[in-house]
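Below you will find the structure I want to go over with you.
Shown here: the complex without one of its protein chains, the others still in place.
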Amino acid sequence: MSILLEVKGLKKYFPVRRGLIFAKAGNWIKAVDGNSFSIEEGQTFGLVGESGCGKTTTSKVILLLEEPTAGSILFRGKEISKLRGKELRQFRSSVQAVFQDPFSSLNPRMRIGSIVSEPFVVNTTLSKKEIHKRVEEILAQVGLNPDTARLYPHEFSGGQRQRIALARSLIVHPSLVVLDEPVSALDVSIQGQIMNLLKDLQAGLGLAYLLITHNLATVRYMSHQIGVMYLGKIVELGPVEQVYGKRLHPYTKALFSAALPSHPDLVKDEIVLPGEVPSALAPPPGCRFHPRCSSAIQICSKVEPELRKVDPDHYAACHLC
Amino acid sequence: MSTFKNLGFLGKCLGVRSYVFQFRFRAKDFPIIPGLIIFLFIFMACFGEFLAPYSATEGNLQDKFLPPFFQANGSMTHPLGTDMMGRDMLSRIMVGARPSFIVVLTVIILGGFGGTALGIISGYKGGTADVVLMRVVDVTIAFPIILAAMLLSVVFGPSIQNVIISISVIIWSRYARVIRGEVLSVKEKDFVSQARVAGCSGLRIMLRHIFPNVVNTMLVMLTLQVGSIIILEASLSFLGAGIPAPTPVWGSMIAKGREYITIAWWIPFFPGFALALVCLSFNILGDWLREAMDPKLRQI
Partner (left out) sequence: MTVDFLEVKNLKTCFFTRWGTVKAVDGVSFSLKQGETLGLVGESGCGKSITCLSILRLVPQPAGQIVDGQILLEGEDLRKKSEVEMRKVRGAKISMILQDPMSSLNPVFSIGDQLTEAIKIHRDLRGKNMWQRAREVLKMVQIPSPELCLKSWPHQLSGGMRQRVVGAICLSCEPRLLIADEPTTSLDATIQVQYLRLLREIQEKAKLTLIFVTHDFGIVARMCKRVAVMYAGRIVEMADVKKLFDHPAHPYTEALMKAVPKMETKERLATIAGQPPPLWDLPPGCIFAPRCPYVKDECREQYPPTVEIQNGHSLSCWKYF
């Protein structure tokens, strides 16, 4: 398995501007604060965490929608922030995305044929006929009737719109698709359909996914690797089965216990974390999780733990591991 | 061949066909009479010169102050009477539609579209350009149009170009500000991010994704403002800073007719009536358009 995407020491800080005309940056929101992970070809990497942990920001930087403050992102060995011209176009054809909200991810004023073909039109110079053929192909692949290319987004349901968004991302034969909460806004029975479709497409086309979600069951169902994020840092990283089997970091333990049971008999003791997630403007010193951690010791408030290897392939950022 | 392609692209930017779909449910509410009046206005503006029964600029002094046909001494030869120079009122009103229409059309293109374009660029690009442009807008909005037009006419002499320039120069800022606000919210939508992920250039995104989603607002503003623009132009002509004689203009006709209101009330009345009708029709059309285009206003 070759490595498709490698993220090293990624940092993204947002300035908090003050002033009316000539705004000066006062403070910084440390949305992503030094993360490293990699995604292999044909595999799914699940990035899990609660709101504000920086997972969406990470995805935006990978998609070149935001510029990183520090660190490097290598796609097939090349640094993506330095890509220009033809290489940039190739990158755009290789890395696509599907976002959460099926209602705002499609331009209400465009027919879905145009929506789906846009990445193709912008990145290649094929004739109209060839583009049309490819559009029909891809619509059929995601389970939609190719004749519906003439219709407008509002004529489709939420689940169908996510399929359209998926078709749009697949039309350029990408190697990596970033899925930002692809099923959260959908009904329960439709979620299953879309997740199955994603898995089938991954098997058939050899796609790699960066799956961003807060739902642990979805991650288990779809991912091969998982990274747990808290307040801008990855606190645990490893293969899904290993992390699910043996949770190392206290936050991971709390997060897993917060996942609701699938049967009343499986109701177990919950770990209820005190307080709220602190602001990313002023993260706690030392380990960011220590104010809410029941196992914190003195060093936790002073020194920030590194993401270290605890078991083969299984990493955790905790002084107690 | 490529002009066709560009036109097609333009059509897609205006999102023409999706309107037809939207209007489906509202067609039965379409205000027919105002629609007819506006159609008549535009028709007269284009063909009034050829259809007018008499000359609009030359008159027979012997026929001056003839009353309209429904009064004593009036006849159907001059159905709306004649003015102080013996010119036929009906012909003057028909031909007078044109200058108003030209002013409205050019102001819409320069001020309306121009302001929208600047608003889109400012809202999408952001940064210093946005800040600077908005300060310019702040200054321009505060400036009274009539003062600007009068200044221009004093310096350069009154003419139709000066009227158009002065109105456009002030009106663009209103569009720029409102459209920029809309763009700020459209910009945050996922489909714009998706377009960037697909590799679309900024220009393509602004034309193909942002513009079609703000054009609603622009169209509604335009129709609602047409009335104001016409009145503005008429006021300028009324004050003498507008389109000069001998072109028949409704505003000047009202102005000149003021002194004769006791002996020949029809001289200022009929041009004023025509003006009021056209403005009202545009306002009603603008209201209907606003309701038809805003899905949230649709009643269940």
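Which chain is which? They are A and B, in the order written, and residues in each are numbered from 1.
The rule we apply is simple: a residue touches a chain if its C-beta (ideal position, glycine included) is under 8 Å from a C-beta of that chain, and two chains touch if they have at least 3 such contacts.
Every value quoted in this text rests on a predicted model; they were computed, and no experiment measured them.
Engineer: Could you tell which one of A:S81, A:N145, A:N196 or A:S294 touches the chain left off the display?
Structural biologist: Considering the complete complex, A:N196 is the one touching the chain left out.
Engineer: Quickly run down the residues of chain A that touch the omitted chain.
Structural biologist: Interface with the chain not displayed, on the chain A side: 50-51, 157, 187-189, 191-193, 195-196, 214-218, 220-221, 244, 254-267, 270, 272-273, 276-277.
Here, only the chains that are shown with their structure count from here on.
Engineer: Within the complex, which stretch of chain A touches chain B?
Structural biologist: The touching residues are 21, 60, 63-65, 88-89, 92-93, 95-97, 99-101, 104-110, 114-115, 118-119, 122-123, 152, 165, 168, 172.
Engineer: Report the residues of chain B in contact with chain A in the complex, numbered from low to high.
Structural biologist: Contact set of chain B toward chain A: 12, 15, 18, 21, 131, 189-191, 193-201, 204, 208-209, 212-213.
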